[in-house]
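Removed: one protein chain of the complex. Kept in place: all other protein chains.
Presenting chain A:
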Amino acid sequence: MGADPVAGVMTDTEKRFTVAIIDDHPVVVEGVRSWLAQEPRLIVVATGEDPDVVLADDQPMADVILLDLRLHGHLVIDKVAELGAAGRRVVVYSEHTEADVILSVLDAGAVAFLAKHEGREHCVTTVLAAASDRGYVPPALAGAIVGDRRSGRPVLSEKEREALLLWFQSMSKASVARRMNISEHTVKQYVDRARIKYARAGRPAATKAALLARAIEDGLVRAEEIIDYRSYASPDQPTP
């Protein structure tokens, strides 16, 4: 059931990333902090229950913001959009795993969505990937993408969809690779390419642009593909 390490992150091993945790339950903050503490590349620099306080100018700058979606009874999707537009890398984590919630969080510009019960390995992997503008896809997020029926949804290839479906089912990329008769690396590519298609869709955000730029750098997509897409669909077009 283990999460796979994100290829590419290893090149940044020397660098340490700063993380802010925003959650209105102190016990969850402590739990997540202890998960991240086991990863030497991550340092938690700020925690709290109010995003405006935790991310204030006098606070240490965090590379990645781990944000609980429900703060004091409200879903803070607007906050995700605001931070995403400002280029802050937000990883949303929540117990609200309904597909439409997950998809609207992605649309708002979150780098990733993590279900609270998905555990330490997925959490660490997601934060590490986000720090380098890579959108790791935990199983709950894969499920939401596979089940996306909105009319303006990105078009996934047959293989991308199958890889996401099997990843959602089994939570093991090795199993997916065996099942699809391809390498684990290819499985990861299919999943990441599907994720990148979501970065191209919906309202534009600085975080989405950063994801796309990193995807081009990693050779996951070609720049022309993205330019084609941008000219084809106006970025201001809201997703239905």
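Before moving on, here are some points about what is shown:
Please note the rule applied: a contact is a pair of C-beta atoms (placed from the backbone, for glycine too) under 8 Å apart; a residue touches a chain by one contact, two chains touch by 3 or more; residues count from 1.
Rule of thumb we're sticking to: contacts and distances are computed from a predicted model.
When the listed names "Signal transduction histidine kinase", "Tripartite tricarboxylate transporter TctA family protein", "Cellobiose transport system permease protein" or "Aminotransferase" are checked against UniProt, the chain not shown comes out as "Signal transduction histidine kinase". Within the whole complex, the absent chain has one touching residue among A:R120, A:K159 or A:R178, and that is A:R178.
Touching the chain that is not shown, out of A:Y136, A:F168 or A:Y198: A:F168 (per the contact rule at the top). Residue positions on chain A in contact with the hidden chain: 95, 97-99, 117, 140, 143-144, 146-147, 149, 165, 168-172, 175, 178-179, in rising order.
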